[in-house]
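Heads up, one of the protein chains got dropped from this complex, but the rest are sitting where they should.
Chain nomenclature is as follows: A and B, assigned in order of appearance, with residue numbering initiated at 1 for each chain independently.
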Amino acid sequence: MLTLTSPVEIWAHRLPAGLKLGFLALATSGLFMLDRPLWLAAAALAAAGLYASAGGRFALAGLRLLRPLWPFLVVVGLWHLWTGAWQAGGVILLRMATAVALANFVTMTTRLSDMIATVQRLARPLAVVGLSPRRLALAMALVIRFIPVMLERMEQITQSWRARSPRSPRWRVLVPATLAALDDADRAAEALRARGGAG
Amino acid sequence: MERNLTHIALFAALIAVLGLVPKIDLAAGVPITAQSLGIMLCGTVLGARRGALAVLLFLALVAAGLPLLSGGRGGLGVFAGPSVGYLVGFPVAAFVTGWLMERTTLSTGLAAGAASVIGGIGVLYVFGIGGMALMLGVTPTEAAFLGMAFLPGDIVKAVLAGMVTQSLARMRPASLLSRA
């Protein structure tokens, strides 16, 4: 399945996921405590340095991941300019962009399997409220397994609609799609039971 | 036991799939992404607890690096961005939608629609708008102004959630775990 991990292998890929997450948590908390524009600009520059250390192709992919932020940057930038609080605006925008860029950096340099293993390790304390790590691992695997199956099913539903109707099905695919999810859940439960259950 | 787990997993997959399929044309030329509809359906079909767990499972996979949010977004970055309030609000929205669904005595379709409006819009917007105000350094009123752009689409989705749930109730009454 498609992931956000960068195919360009850089030095940070070799660091353990837990370490990167730890640094990310520290750095993000730090960012939210800084409120001087100069300090934040330095932090943003450091983040840019991280990307630069990975080379052009990686940095470009990183920029592309920041794209969903542009509308917010523009709207908020203009708003703060208009109200005259340009300094406060700058602080907020720099902080947000840096925090997102750092978080993306960790995602881009950590393989999905390592990240899932870390998520499962972090969720281990939840065993006291009845969520066993094994069940969580099983549930995550099931989701990844069934996303392509369900995408294909949606495509089939659309096609069988089109085969008998001149118009596109629009929202009407939703009912068969949801029914299919329910049926898949029943069958997966049965297959799971046939091989020893969810214990 | 197994059915609980697989229902939670399959609905987490459903939320993902609804965000990945090309926008659904509501009427010609009015495209919406159906992801938040998936959140509503988690509540109306699975009920409060299972619905919220399905959403949490979905978010865990997004955080792990799968680009499952509508528009192909994902990874840890989205939790540091301006929409983080919506993400935090997703499981709460599903829970409240499911909770209302389990308790109301309204007819299924009406109940699902109303629960989706309260949980999937009301509750979600409180979190989403609060998050934007916090992250963007604007007042809640100003943030609400930004958030309201999605209101018409979301109302349509709540109506659809009601219709879909109603159809499920008619075609497969036993499938509505929220009303079991």
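We adopt the following convention: contacts are C-beta pairs under 8 Å (C-beta built on N, C-alpha and C of every residue); 3 or more make two chains touch, one makes a residue touch a chain.
Keep this in mind: contacts and distances are computed from a predicted model.
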Chain not displayed: protein name in its UniProt record ("Cytochrome c556", "Energy-coupling factor ABC transporter ATP-binding protein", "Acetolactate synthase small subunit" or "Heme exporter protein B"): "Energy-coupling factor ABC transporter ATP-binding protein"
Touched by the hidden chain, restricted to displayed chains: A
Residue in contact with the excluded chain [from A:Pro16, A:Pro71 or A:Gly197]: A:Gly197
Listed residues A:Ala88, A:Ala123 or A:Val149, member touching the removed chain: A:Val149
In chain A, positions touching the absent partner: 1, 138, 141-142, 144-145, 148-149, 184, 187-188, 190-197, 199
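Going forward, only the chains that are shown with their structure count from here on.
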Inter-centroid spacing, chain B versus chain A (mean Cα positions, whole Å): 17
Residue ranges of chain B in contact with chain A within the complex: 1-3, 5-14, 16-18, 20-21, 24-27, 34, 37, 41, 45, 57-58, 60-61, 63-68, 71, 73-82, 135-138, 142, 146, 160, 164, 167-168, 171-172, 175
Chain A residues within the chain B interface of the complex: 1-5, 24, 28, 65-66, 68-69, 72, 75-76, 79-80, 88-89, 91-92, 96, 99-104, 106-108, 110, 112, 115-116, 119, 123, 135-136, 138-140, 142-144, 146-147, 150-151, 154, 168, 170-171, 173-175, 177-179, 181-182, 184-186, 188-190, 192-193, 197-199
